[in-house]
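Note that one protein chain of the assembly has been removed; the remaining protein chains are unaltered in position.
Now for subunit A:
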């Protein structure tokens, strides 16, 4: 008989799940900010800005998140910065999220008819003014469902940070399993917790999408 009760397991997992939530929020908010900057660069008229954004996006979309985590964690310590796992995890996830959000949002910006750009241009608005007052408010509406949908990917991606020793839900599961020898119970509960985080997100993404389709003319 193991000295650990089921409640012990659940309690410890819940504690670790907090870090999954915090890391997800950091990645999502940080990634949103960086993603918005990348979006501006990616859709700008300046060739250099566009190239830079494309390079960034392709780099982060074209390599496994795992490699990015390793590079941030081990790479930075190689060149003399000893980064703690939480920092490496936060940084890598933020930049990874930003690359995907920038691409998702670019699609939404490009879905705005050219006439909107031309009309606002002819009214003497600058690129930033056009984005801020004309294009983004319209793009935002179509961007909400895929953005919320992508947040599910972010939550699941935090599991990878266990590799570099950040103690979130997945890492905690492994540690608790090692102590309790009850992998099925532990990972079962962990999976339930991931599901409890992700399901409401993907469900609301679906609902939002349907709502926006029905209410075509909502203001």
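Quick note on the criterion: a residue touches a chain if its C-beta (ideal position, glycine included) is under 8 Å from a C-beta of that chain, and two chains touch if they have at least 3 such contacts; residues count from 1.
We take it that contacts and distances are computed from a predicted model.
Asks: For the chain not present in this complex, what protein name does its UniProt entry give, out of "Metapyrocatechase", "Amino acid ABC transporter ATP-binding protein (PAAT family)", "Molybdopterin dehydrogenase" or "Ferredoxin"?
Replies: In UniProt, the chain that is not shown appears as "Amino acid ABC transporter ATP-binding protein (PAAT family)".
Asks: Looking at the full complex, which residue from A:37, A:87 or A:125 touches the chain that isn't shown here?
Replies: A:125
Asks: Where the complex has a chain not shown, which of A:116, A:153, A:174 or A:202 is the residue touching it?
Replies: Checking each option in A:116, A:153, A:174 or A:202, the one touching the absent chain turns out to be A:116.
Asks: List the residues of subunit A that touch the chain left out of this view.
Replies: 113, 115-116, 118-127, 129, 133-134, 137-138, 141, 217, 219
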